[in-house]
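Written below as structure tokens is the structure these notes are about.
Apart from one protein chain that is not included, each protein chain of the complex appears where it belongs.
This part shows chain A:
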């Protein structure tokens, strides 16, 4: 069953329409990679999904139409969005950032356990637990942003360029951690990623955007093997 179904999504900034009818699915427990060149509309799709910009079309999440809901309502339904760049609260400590992620949860012992889990996954965060998030390196902030999103125990984790600015070894660690948690916590994922090879290695489905439309979609394993798609859209 599909956890997220986006149909004919149109969105943009002001009068300029960027998405001209995007259709996209994330299966329950699955991972969809959203690929495409710069300016294809990947980030815009995620922003529209999370109610951050004006949008038309149909977005159904977990059986509920969320097309016209506010960002905070969508988040409360179980969509955790890690925006591009640094999705942290700069003046709050690392611990407070993680706790903000879990603010709407009532199961305190479980929150504490999840916090410990995050710190165990990324010891760099544990070392700077009291530091203001904004004082950390880009890589550390990216780990923190991902953990903050995970702390809400989302049904769907939305990641916008999680590898941006990260050293390859760190990127690998972030993705390994995500793959581990996907099975354990039952998190589905929608991943936008410049690094197509990396994204396709963790995804089961892939959609390739071109100029605000889905140009190609299919099982990730199939897309990996299609040299024409890789050459035309992914630059690899």
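Just so it is clear, contacts are C-beta pairs under 8 Å (C-beta built on N, C-alpha and C of every residue); 3 or more make two chains touch, one makes a residue touch a chain; residues count from 1.
What we mean here is this: contacts and distances are computed from a predicted model.
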- line: Per UniProt record, missing subunit out of "Branched-chain amino acid ABC transporter permease", "2-oxoisovalerate oxidoreductase, beta subunit", "2-oxoglutarate synthase" or "Ferrous iron transport protein B" is "Branched-chain amino acid ABC transporter permease"
Statement: Contacting the left-out chain: of A:2, A:132 or A:179, that is A:132
Task: Consider the whole complex, including the chain that is not shown, and state which of A:8, A:28 or A:72 touches that chain.
output: A:72
- prompt: Who touches the missing chain here, A:21, A:57 or A:83?
  reply: A:83
- request: Give the residue, chosen from A:37, A:99, A:179 or A:202, that touches the chain omitted from the document.
  value: A:99
- line: Among listed residues A:52, A:124 or A:179, the absent chain is touched only by A:52
Residue ranges of chain A at the interface with the undisplayed chain: 50, 52, 70-73, 75-76, 80-81, 83, 86-92, 96, 99-101, 103-104, 132-135, 148-149, 152
